[in-house]
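Shown here: the complex without one of its protein chains, the others still in place.
So, subunit A:
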């Protein structure tokens, strides 16, 4: 019994291992850790089942597979020999220590606006707050001549902005400015949410570049990253600041639930951010002018609910909806507070490209279990029991009922997704590691 009691006592006075040695500024390491969370570095730089930041996550590109690199402070295989300048060159300039250009899977065009002060905190964290792991980097699996790196330098010169500390526009509210800095910089939200051009470059890297910024993407790995602009058609105008902050923090709100690639962003990055920073992010997003300024707010229409209540299933997809969706999402499409998200009025089900909705019907979805919202509520998959036609019917039903203004979907669109490799993205392959199971622990010394 003594052992128990002394263990308890130890538990209360235990200090972080680093505190025992004189060394780098703990505050700076902590700040760097927070910023690394904001940048979601762990998501790409950790392989499934791998050690945090040791790299090795495969990423498909149009020309072949590339692998994320080891960014632990291991001197042999990681970045242990990087000076601050080397680190900065890679993160903000897209140039490796060895001098070649990085694939822009590394979002250095966004990181270019991170301040030098924050870069120094990040550097301190990666050098002193991360456990070194000896794990050699994998070569890219791209055949010659496409494997040549020099075109990347051309790309970089064409599309990456000049590296400069973020400077808010004159007169910008300081909270909004903080949000802009996080969204455009470390958050690299545009990597998914901004449409890409012919050379895969983001069409806009900040709001100053135009309304393409965060206007929603074409499907990436089988999911449409929706518009984050303050727009009633496909954007976020429908939700207020508190709802959006709650969504970013917990992956859910009264009528929303996170799905697709965003699940991991909430799990690995956003849940760790302060309420102040999440508020800043949302306040900034709310300043982004609508792409469709004339689009009216959602207007509820009860005709379909009334039909369903009367047992009238004549509308296309209604019977499939009743048999598969209705228990949780209800005949009125409103779902149940926090547990099951609303479909009525939800812009994610009405996007011009219906890929996300088809995908979630086929494969289901799972809310991440988080410290502040531990329940992993699961929508089961329905692809195994519904034909392409049934999926098209029910998706059309959802997109066109209760006042929703999405377009109809045909069975071919479902078949295409069902047979595409894109649909197999589970999310588990982008950095779900032991790290994520122990969110409270300092990942460094173990």
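Keep this in mind: contacts are C-beta pairs under 8 Å (C-beta built on N, C-alpha and C of every residue); 3 or more make two chains touch, one makes a residue touch a chain; residues count from 1.
Quick note on the criterion: contacts and distances are computed from a predicted model.
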Name of the absent chain as recorded in UniProt (options "ABC transporter", "(2Fe-2S)-binding protein", "GMC family oxidoreductase" or "Chemotaxis protein CheA"): "GMC family oxidoreductase"
Of A:23, A:374 or A:407, the one touching the omitted chain in the full complex: A:374
Residue touching the undisplayed chain, where the options are A:152, A:220, A:295 or A:328: A:328
For subunit A, the residues touching the chain missing from this view: 1, 3-5, 7-8, 11-12, 324, 327-328, 336-340, 366, 369-378, 380, 385, 437-441
